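Left out: one protein chain. Kept in place: all the others.
Right, subunit A next:
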Amino acid sequence: MAFKIVGSQCTSCSACEPECPNTAISEKGGVFVIDPAKCTECIGHYDMPQCVAVCPVDETCIIDPAQPRYQGAA
């Protein structure tokens, strides 16, 4: 449970939203946010976190230090 979007950097381009395998990303008040309860860091789905890979602004989708790292289902 661990990625977050830095709101001040997000351009609201929406590119990340459909890429998330867990539908953890949604629009809130003009910017996009990640639901930490749903984010699995893409582990088990893809080699790299999809939101990070598609986001046009570096350092916008980052590990959320306030959340524990995802432990995986297995």
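By definition in this document, a residue touches a chain if its C-beta (ideal position, glycine included) is under 8 Å from a C-beta of that chain, and two chains touch if they have at least 3 such contacts; residues count from 1.
In this text, contacts and distances are computed from a predicted model.
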item: Omitted chain (choose from "FeMo cofactor biosynthesis protein NifB", "Amino acid ABC transporter membrane protein 1 (PAAT family)", "Formate dehydrogenase subunit gamma" or "ATP-binding cassette domain-containing protein") - UniProt protein name; value: "FeMo cofactor biosynthesis protein NifB"
item: Contact partner of the left-out chain, one of A:12, A:26 or A:71; value: A:12
item: Contact set of subunit A toward the excluded chain (per top definition); value: 11-15, 19, 46-48, 50, 53-54, 56-57
